[in-house]
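With one protein chain held back, the other chains of the complex are shown just where they sit.
Coming up: subunit A.
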C-alpha cells in the first residue's frame, strides 16, 4: 500500500486492521456454516416440523354405507338432519366455561340444560354416560333433531352462541321398513375413542377423530366396509388458525353397502310374532309357581336351511336403534344398560343361552344310533326311571310302553333317553371310568353337532353355549370347588346341599348328570342360533352351515359386488337313513306329537313341517320354552324364557311365521301371491346403472297383513282344533314338562 509511508501509519494499527478483517470474515463464515447446517443438513427435519405447524385437517365424514335387506330395502341408511354441535375448545375459552351459552342453547332447543351439559362433558373413568367419548377437539353433537327454525335462530345470532354450530349433516337412520326393527342385528354407532385411534393408527384403515364406529351387530362386524374413507382437506393455517391456503384434498369415499339375507317383511313378522307370543304367555297361569308366566325375554331365528343364511333374527326385549343417533341421552342409556333395565341391547338369538330341554333330543337320538342302538328298536317309555335313590320322572307320569326312537322324539319321552344315557354311562365305567377314553357317545355327538362353541356367524360377541362333558366338569369344579367346599353343608338348604355334593364329586360325571344331560337339562346350554343351525342341517340332509347375515358387499358406485358365500362347517354324524327317520319323526311331532295341537290344519302335504318342542327347567325360575322347527327351506327357532312349554308359548307364533313365508291362509290353502318368501331369496338386489340399488316397495306392516290373512279363513286359532292322533292337552302348559327330584340346572339363561 502506497499510503502507509505517507501517513506514517504504524504497523500496529495495520496489523490490528487485518485482525479485525479476519475476525469479521470468520464471523460471517460461522453464520454461513450454521445456515448450511440448518438448511441443508437438517432441512428435511425442519420441513417436517414446519408442515406440522401450519396444517389443519378438516374432515368431511364419508357417507356410511347402507345395510340392505335381501331385496334391497334399506334397514340402515343415512338422512340429512340439522345437527347442533358445540365446540369444547370454544366453550372453555369463555369465562364460565360456556355454561351460560349452553343454558341459552338449551332454551332455544327446548331441552333440559342439565342434559345439554352432560352431553358435552368428556367421558372418563368417573364420568358415567352420557358423556362425550370422542375427541375433545371435535364438535360434540347436542341434538340432530333441530328444526330449521331453531337452526336459523342459532346461526343468525351466532355472536350469542359462540362455539355453537348448526349444520346439516348426514346421520344414520334405522328406517325400520315395514315396521321391522332389527335393532340387535344392526347394532349401533358411537364416536371413536382415543385408544381405538391409537390402535388403528398404523393399519391400512386408520380412524379419524370424527369417525363413528360400529359398536355392535352388523355395524360393528362390517364396520370397515361400511365406513368408507373420510375426505380430508388439509388447510394451511396461520399462527391464529386462520386459513391461508389449501394444501391437499382427498375426497371422501362413501362406504360400501351391505346386502344381508334379512328380509325386512319376514323380520317384521318374526318380531311381531315373538312379541305377541310373549304377551300371550304373560296371560297364561303357571301352575308350578302359582303366578302368570313372566315371559321376560325371547328370541326367534329364521334361517335358510340349505345355506345357513339368516332371514330374520329378533330378540326381545328390544329397543329403537335410533336412540343412538346423534348421541344418547342419560335416560335412554340407562334404559338400555342400567341395572334395572332388561338389557335390550343383548341379541338373545346369539347371546342368550339356556338349557335346550327336549329340543336336544335330536342330539341324543343321533348319539344313541352312533352308540349302536337301533332307531326302530323298542325302548321302554315308562312313567319314571329310577337310579339309586333318585327317581327321574317322565312328563306327568306318561307311559307309552316300548316305543322306537322316532316315537320317543314325537311324544318327547324322557325315560327312553334316560335309559339309553344311563346304559352308556355304565358302559363307560360309571362314576370312575375305566382306563383309556370312555366312549362318551352322548357328549361326543353334541360336539359333532357343533354345540359348545360359537357357530361363527357374522355378528360380534356370539356365545358358544356349553356341553357339560367330563372336561368341562373338571374345569368347572377346579374353578369353583373352594367356594362350594366353604358354603356346602350336608344337611343345609337345597343350595348348600348341592354345593356340598359338588365339593365332594363335582369333578366327576355322575349318573344323574348323564341322565339329565340326555334330555337337554342340567348344565347344558345352547343358543337359538345353534339350534337353528342344527335343525337346518337335519332339514338339508346333514350339512352344518356357518350362519351368515351378510350376503354381499356392493361398492358405492355399484360396480364391485363381493358376494359372501355360505360356508359349510361340517356334517351331522348321522347316516342319510337315520336322518330320514328322524325327519319323519319330527314331522310327526307337528302332526301327531307334542306340537300337533298348534299345527292342526297346516297344509302338511304341500309344506311338510317338522318340529321339536322343548321345555327347560331353570332353577329358581319358570321354564324356558323352545320350539325348533323346519321345512325343506327354512328352520325357525323360537325360545322364550319363563313362558312355559315350547308349543304352548311359541306354537302359534312360529306357525304364523311359516304362514307368512309360504302364504298359508287361515283355511289351510296356500296363496303364493301372499307368500312373503316361499323360496329363499337367491338373487342379489339389482344395481342400477347409476350405482344405486333398486329396492321394492314394502308393505306398511307385513305382520298385520299376515294377521288379516289368517283371520280371513277359519281355524285361525290352531289350539281350538284338536288333532285326533294327539292326546288332548288339558292345559296350555302341558307338554314336555318333566320333573326330576333334583333339577340340576342352576344357571339362569342369559
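Following the convention adopted for this analysis, a residue touches a chain if its C-beta (ideal position, glycine included) is under 8 Å from a C-beta of that chain, and two chains touch if they have at least 3 such contacts; residues count from 1.
Methods note: contacts and distances are computed from a predicted model.
Trainee: As a check of understanding, state which of "Biotin carboxyl carrier protein of acetyl-CoA carboxylase", "L-lactate dehydrogenase complex protein LldG", "peptidoglycan glycosyltransferase" or "Heme exporter protein D" is the UniProt name of the chain not shown.
Mentor: "peptidoglycan glycosyltransferase"
Trainee: With respect to the chain omitted from the figure, which of A:46, A:285 or A:494 is a touching residue?
Mentor: Answer from the full complex: A:46 touches the omitted chain.
Trainee: Give the residue, chosen from A:14, A:127, A:199 or A:580, that touches the chain omitted from the document.
Mentor: Here the residue in touch with the unshown chain is A:14.
Trainee: Residues of subunit A in contact with the chain that isn't shown?
Mentor: 1-3, 6-10, 12-14, 16-21, 23-25, 27-28, 30-32, 34-36, 38-40, 42-47, 49-51, 53-54, 236-240, 244-245
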